[in-house]
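A protein chain is absent from this complex, but the other protein chains hold their places.
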Amino acid sequence: MKSRKLRAGMIGGGIGAFIGAVHRIALRMDGLVELTAGAFSSKAETAMASGAQLMLDEARTYTDYVTMLEQEADMPADQRLDFICIVTPNHLHFAPVMLALEKGFHVVVDKPVAFSLEEAKAIQTKVAATGLLFLLTHTYTGYPMLKQARQLLASGVMGTIRKVYVEYPQGWLSTLLEATGQTQASWRTDPERSGAAGAMGDIGTHAFNLAEYVSGLQVTELCAAVNIVVPGRRLDDDGEVLLRFSNGATGVLMATQVAAGEENNVRVRIYGEHGGIEWMQEAANTLLVKWADKPTEVYRAGTGYLAGVAGHNCRTPAGHPEGYLEAFANLYRNFALALLARINGTVPEPAWLDFPGAEEGVRGMAFINNVLRSSGATEKWTSFTI
Amino acid sequence: MKSRKLRAGMIGGGIGAFIGAVHRIALRMDGLVELTAGAFSSKAETAMASGAQLMLDEARTYTDYVTMLEQEADMPADQRLDFICIVTPNHLHFAPVMLALEKGFHVVVDKPVAFSLEEAKAIQTKVAATGLLFLLTHTYTGYPMLKQARQLLASGVMGTIRKVYVEYPQGWLSTLLEATGQTQASWRTDPERSGAAGAMGDIGTHAFNLAEYVSGLQVTELCAAVNIVVPGRRLDDDGEVLLRFSNGATGVLMATQVAAGEENNVRVRIYGEHGGIEWMQEAANTLLVKWADKPTEVYRAGTGYLAGVAGHNCRTPAGHPEGYLEAFANLYRNFALALLARINGTVPEPAWLDFPGAEEGVRGMAFINNVLRSSGATEKWTSFTI
Amino acid sequence: MKSRKLRAGMIGGGIGAFIGAVHRIALRMDGLVELTAGAFSSKAETAMASGAQLMLDEARTYTDYVTMLEQEADMPADQRLDFICIVTPNHLHFAPVMLALEKGFHVVVDKPVAFSLEEAKAIQTKVAATGLLFLLTHTYTGYPMLKQARQLLASGVMGTIRKVYVEYPQGWLSTLLEATGQTQASWRTDPERSGAAGAMGDIGTHAFNLAEYVSGLQVTELCAAVNIVVPGRRLDDDGEVLLRFSNGATGVLMATQVAAGEENNVRVRIYGEHGGIEWMQEAANTLLVKWADKPTEVYRAGTGYLAGVAGHNCRTPAGHPEGYLEAFANLYRNFALALLARINGTVPEPAWLDFPGAEEGVRGMAFINNVLRSSGATEKWTSFTI
Partner (left out) sequence: MKSRKLRAGMIGGGIGAFIGAVHRIALRMDGLVELTAGAFSSKAETAMASGAQLMLDEARTYTDYVTMLEQEADMPADQRLDFICIVTPNHLHFAPVMLALEKGFHVVVDKPVAFSLEEAKAIQTKVAATGLLFLLTHTYTGYPMLKQARQLLASGVMGTIRKVYVEYPQGWLSTLLEATGQTQASWRTDPERSGAAGAMGDIGTHAFNLAEYVSGLQVTELCAAVNIVVPGRRLDDDGEVLLRFSNGATGVLMATQVAAGEENNVRVRIYGEHGGIEWMQEAANTLLVKWADKPTEVYRAGTGYLAGVAGHNCRTPAGHPEGYLEAFANLYRNFALALLARINGTVPEPAWLDFPGAEEGVRGMAFINNVLRSSGATEKWTSFTI
């Protein structure tokens, strides 16, 4: 019996933040979760103003996350937060994630999971030890047509996978935007806040996650060339990576933030012996299914012929486009359904458990490390190590 | 000061309903409204189960809407519903709309506004008399790129408008689906519940609304051919209408539910002396702006160069696609912002008032009447009368 | 034994003409025909200069077509022209067509076949009487993917055809271009040279031809609204027509030359009970095949799975786009193959005979007449008469 909405508390995401607002829309969309508390900023004034703007109870608007986690942990069961969403810049993921887990809260955290691989591993260990649910918001895995692609490839109908092309072109950092003080650009290009990588951490990890998620394969070796294109920038804003996968497949990953004029058209193409799939975010409700010897099929979201897991992640009938926010909301919905099942002592459907977690977080951080190591190396191939 | 969320009550939209679920997602998306009460079905059991599934307070889950409106009207100001969403089939719009207005509630109602033109006019009169806010959910007007198109055409940069093509092709009624008992098909093809028209009421009114909204013109004459294509069907499932507009422009409206293989790709093309615009729902984040003597421009949602009103109706940066649910939510958001401004005694921004209301409802019902009159006539042209 | 190239003579198409140059490219493309003689202009100087530019034998460059037809008719069999291409403006089709047939030449003529329905009928009678081959260059029927569509619909796999939408939007006459003396605009908008109709004759007949060719149906009734949009113009530059077909199907034809910003994107959509087809010239190598209950299929030119007749009309493997000139050349190639078969006394393949002829010419002229009659009528429906 789903007798109540889940209660969420948010860390970060105050007024002016981008991804915090997205998390809140995602969290609200299906009516399973209520944003109940928040420590939206380390600046007290911003924190309180954010809470007010979000029409939150003032008593549950905090000016620091430690206080929030401690006080909320002590609340009675019928008021206590169920889970914590952490949407701070990368360097501020680790501490609140660990404390939230410590206090027994389930956790949602924006990607990349942490500032370093070591942090990521520690989080993975902690998640395993506590047995709590953990969602890492690799948004793109929430798109139903990518779930359809994954399932189709897993079914073997295309034979062994041979090629994986994944690309993530953006253009918004074509100028030294951080010099203007723009918030997003400032922290994402700052090694103190973003981590060892810029573009590779911000969007390369998404592309990497997609490559592995949709193909069902793991990268075992790579050869990376990572660049700082815009003079004066402190972190990479561009790069490309040759990939080798566990089954012998090969591929290419391209991620750039200096492709001036590009928006955010993540795209993945995977080919097996008998055909291939193509998906891109600009046409997110469409999956092209290509065949060696017959016409390409255009799979569409919301149709009756989708595999169960893809259909489960659609809200509207065919032809009523869903987008980025719905993909994001799918992560939350599945996490919430899994959590409600746990609370209610029922068995979750497999589709509810299909969301990225700590393992994906560790692999993403390892991707960053391996890419940077490879990019600095004179040898062509670098083993993917964790 | 937006000190609280608006409280909404819903009539209709119980378990299994399509559009009720859409309204709830739209209503939730921006955190401005809380679904507080509901009379989701005239069947008591369904009504209560729906409330439970939606995690509503049982005390505010009603088994008939009259009771809901009466009891809620008597609640203290800090608990009383602010507005009522009416998402019942067409023949059940009028009575609850009128009672809600009578009781002083602002109203949201799904389109078409009523069962007949006479009802629509009575509603328009009532809305005017009460001064309450009234939102008719012609979803497509919520798309930011259509707002951009409207503004661009209104600016005069394309000169006088000459041609308006609007089409709404669906295929889901290619078979006698209602014979299988399918819920949506059953009521939409039933003259007792849907009204005088089938496809023309269901989707033709959307197309008509778009034609007038985006062009800024009004239809003055039309020539319609309306068909029942699938044998055994009781209402039209297909038709086309030649249009003449107030400024001398001409056009075509096509709406069909028997274009087998089509989903819901509403499309509008409008041409002036110097260029034209094209938009279709399958690529909802794109507006093609065509010019007689230079390259077509691809306007995109979420970009910095959008006109203010279009930008206001975007939630995400360029390249993060928004869709049908966000367009729907834009109607609710603007309605809610306007209502909050009224409650708070502040001046609403013009963009907040840009949502369809009673007048559009009356024109939509008049469209149905005029189309059916024309379709049955031997004369070519029928004046658009209200 | 195809022991020689066919010899063609051209009437019209001198320096500066548009369609004459297209005919010549089409005629050359497959190496089956040689342009051997020409009367390219009624102005002697232009005629001779055109011949020289085309590197034609001066002895076979004529300054009037009557002389050409007479002299060429008297040539010995091994030099005599096989067929005549007539690419003059509409008002100058009839006389040379009739004389060419009279003299025993096979004929290719640009569309529309003549200046009036009466002329068209006379031509049809003459063609029948002489038994000569006659090609009317309705270019679009030369596209392989439309042949695929026709064959697919004819196979019955989509059930009875219900809807036919065909549109032909252009924008090049959005201004009073003829006032500048532009050649194409001048004769096409001149009732003395173009005929009773402007846009409806120039492009409406193409759309009409496509609707009937691809569907395999015939129009039996129509309801037209034809407009002169640009002030000062003498012939229609825009219009729309509701259609009723022989089998009960209905449809819409839209043709305009004042959709500013549009190029030439002819588009046809036809729906049966179980699915539909969509083709547009901007993506000419693709045919969308839509189904009520499974993914849309993307048929592509040059693939192995095409029906024989479509494959026969492709020159390159899949992915090597062919276009307008190849479609045009397909008409010539099929005509030439059929003619060579006749010359060689062999049996032509059915695919070679699949080109438009005198009957299509008569129906096209009848379309113009019926549309104009309907547009001027107060009754809604006009029977399609010949």
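The letters A, B and C name the chains in turn, as written, and every chain counts its residues from 1.
Definition applied: contacts are C-beta pairs under 8 Å (C-beta built on N, C-alpha and C of every residue); 3 or more make two chains touch, one makes a residue touch a chain.
For clarity, every value in this text was computed on a predicted model and none was experimentally measured.
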item	value
Chains still shown that are in contact with the chain withheld from the display	A, B, C
Residue of A:Gly171, A:Gly216, A:Gly311 or A:Pro348 in touch with the missing chain, whole complex considered	A:Gly171
Hidden partner chain, touching residue among A:Phe18, A:Trp187 or A:Trp291	A:Trp291
Omitted-chain contact residue, chosen from A:Lys5, A:Arg162, A:Arg193 or A:Arg373	A:Arg162
Interface with the undisplayed chain - residues on chain A	158, 162-163, 165, 169, 171, 174-175, 223, 225, 227, 229, 238, 240, 242, 250, 252, 254, 256, 258-262, 269, 271-276, 290-292, 296, 377-381
Contact footprint on chain B, counting only the chain that is left out	289, 293-300, 303-305
Chain not shown, touching residues in chain C	2-5, 18, 21-22, 24-25, 28-31, 35, 52-55, 170, 172, 262-265, 281-285, 300, 302-303, 315-326
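Keep this in mind: only the chains that are shown with their structure count from here on.
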item	value
Most remote chain, CA-based centroid, reference being chain B	C
CA centroid of chain A to CA centroid of chain C, Å	55
Distance from chain C to chain B - Cα centre to Cα centre, in angstrom	43
Rounded Å distance, chain A centre to chain B centre (Cα mean)	34
Per-residue overlap in chain C, given as positions that touch at least 2 other chains	296
